[in-house]
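The other protein chains are all here in position, but one chain of the complex has been omitted.
On to subunit A.
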Amino acid sequence: MRTLDENETTQVFEKIFKFTGNNLKNIVESPSHEGPDPEPGRYCFRLNKNRVYYVGESLVRRATNVGRQNLVSLGTCIGKFTKGGSFHLTIQSLGILAANAKHKVWLKPTSEMSFLYGNHVLKGGLGRITDSINPGDGVVVFSMSDVPLGFGIATKSTQDCRKLDPNGIVVLHQADIGEYLRMEDDL
């Protein structure tokens, strides 16, 4: 387990920024009640074997007692660094992203299952969509009952979405909660 160096921190923050925008501040500076300490510490990011974990300070201090090879996971894993050095967010970061998301998309009940199987979101499955979305923005996908289902990248702006035909792709799928079942081993 080690801290992230500057380049790695920039990469992680950039990816999260795409989804949260200025709410990134909330993520970085929220008080954490994770450990048994009475005072809330801060949240920090730690790297263990190419996985980035979002974890409270008190837990980190306790986790230093576990050997490097024995340490499996701590806090929430938000993403992984690939062999090429780029950072990808995984589905386990959904909780953090959904709470601070800037752009949201609500799916109709009929197309929920399709998204959960890993398909992209088509215009026909779109229920609601926040405005002022630019293409290439990070978008969190919710169901109509406000349950976060996953996240992805928007292909078109909100205006253009209205003009699309019903089979056009609106959101490119990046991660969904169905992955907990489908890709249990990879997570």
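Throughout what follows, a residue touches a chain if its C-beta (ideal position, glycine included) is under 8 Å from a C-beta of that chain, and two chains touch if they have at least 3 such contacts; residues count from 1.
Everything below uses one rule, namely that contacts and distances are computed from a predicted model.
*Asks:* The complex has one chain missing from view, so what does its UniProt entry call it, picking from "Glutathione S-transferase", "Histidine-containing phosphotransfer protein", "Auxin-responsive protein" or "Ribosome biogenesis regulatory protein"?
*Replies:* "Ribosome biogenesis regulatory protein"
*Asks:* If you put the missing chain back, which residues of subunit A would it touch?
*Replies:* Subunit A touches the missing chain through residues 1-3, 5-6, 9-10, 13-14, 17, 21-25, 28, 42, 44-46, 57, 60-61, 64, 102, 132.
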